[in-house]
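A protein chain is absent from this complex, but the other protein chains hold their places.
On to subunit A.
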Amino acid sequence: MRANTWAGRNKVEVRDVPDPKILNSRDAIVRITSTAICGSDLHLVDGYVPTMQDGDVLGHEFMGEVIEVGSGVPGDRLRVGDRVVVPFPISCGACAACAAELYSCCENTNPNAGIAEKMFGHPVAGIFGYSHLTGGFAGGQAQYARVPFADVGPLKIEADLTDEQVLFLSDILPTGYMGAEMCDIQPSDVVAVWGAGPVGQFAMDSARVLGAAKVIAIDKEPYRLRMAEQAGHVPVNFDEVDVRSRLLELTGGRGPDKCIDAVGLEATHGSAHIGAYDRIKQAVRSETERPHALRQAIMSCRSGGVVSVIGVYGGFLDKFPAGAWMNRSLTLRTGQCHVQRYMKPLLGRIERGELDPTRIITHTLPLDEAARGFDIFKNKQDDCEKIVLKP
């Protein structure tokens, strides 16, 4: 089959690789009809997440048709011919984490748990196409994928909805939603979202659906801010204004009640000096993160507010504003999305028209043009927000 693979730092390559096979009894093989390039793929491609290998198949947002199931998959759960969206965390459904609906912390699905434990203290779930730290599972930017624990994760799509309407249930829509849900939004809340990329846009839409009074979008790309504004959110361009001052002005001096970091470890910064400090440290690998967005969110949030982190971090950061966090009674909530928890309720919201995931798609390319897609997405060419690949 054809598959998009990691070929070294800043290089991806569509190659011929073997077709996937059933390795465990609860596996299914899915013929992929749509897949996407995610912002977190860029952290892998840029080389900031360790343990990538030449030839790793990328991609963790995908959907398609089940063409084979293992002997351990009950027929009432999944059959050949079913149309499914596959969640990015691989979860067993049986461990204590899964019992608590903390699916991205599944205790059984990472065969490289020993490596993850050294990095994170405790291991995390296996993730498709997302380094050997998260299990070494082949990803979904391919014609076919092996899906372990296929009786637990994949969501059957029986309604008459397009791929584009449901594909993002695999990751970025639930991720954005969880970012807003972790904020415990009250009707009077002003919610500020750092990052107007795909996850940020969905966090904004979700904050509004959950009842926020005002939603603020922080980014520096005019086209992303326009996209947020068209969806009814208030744009703030950090290249043009001082973010904290503007946020105070928009909130009567209080600061946003709830702040969402939808940026993560490769943030860019309005201040050249602080930006250079982190870039240099990251370039020599003496820090794995550039946490500008997180720092700014903590400094800007109103006292007693919530800072919700859904941007991806990989290792250790420095200059964390612990003083502001502690002295001003802030709550920090985080997590890789527990996708399985949100898929069904969000499918309902899509069907009822409360959320329109298709609004962020700017590009659709054949799988063979994945490398060009990564280039366009990474360099924000051609007003690119989100790319869907068609194998």
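What to note about this one:
Throughout what follows, a contact is a pair of C-beta atoms (placed from the backbone, for glycine too) under 8 Å apart; a residue touches a chain by one contact, two chains touch by 3 or more; residues count from 1.
Methods note: contacts and distances are computed from a predicted model.
From the set "Cytochrome c maturation protein CcmE", "Copper oxidase", "Membrane protein" or "ABC transporter permease subunit", the protein name that UniProt assigns to the chain left out of the figure is "Membrane protein". One of A:R146, A:R290 or A:H338 touches the chain omitted from the figure, and that residue is A:R146. Considering A:G8, A:G55 or A:P366, the position touching the chain not shown turns out to be A:G55 (whole complex). Listed by residue number, the positions of subunit A touching the unshown chain are 1, 3, 5, 17-21, 23-26, 53-57, 72, 92, 94-96, 99, 107-115, 126, 129, 132, 135-139, 146, 148-149.
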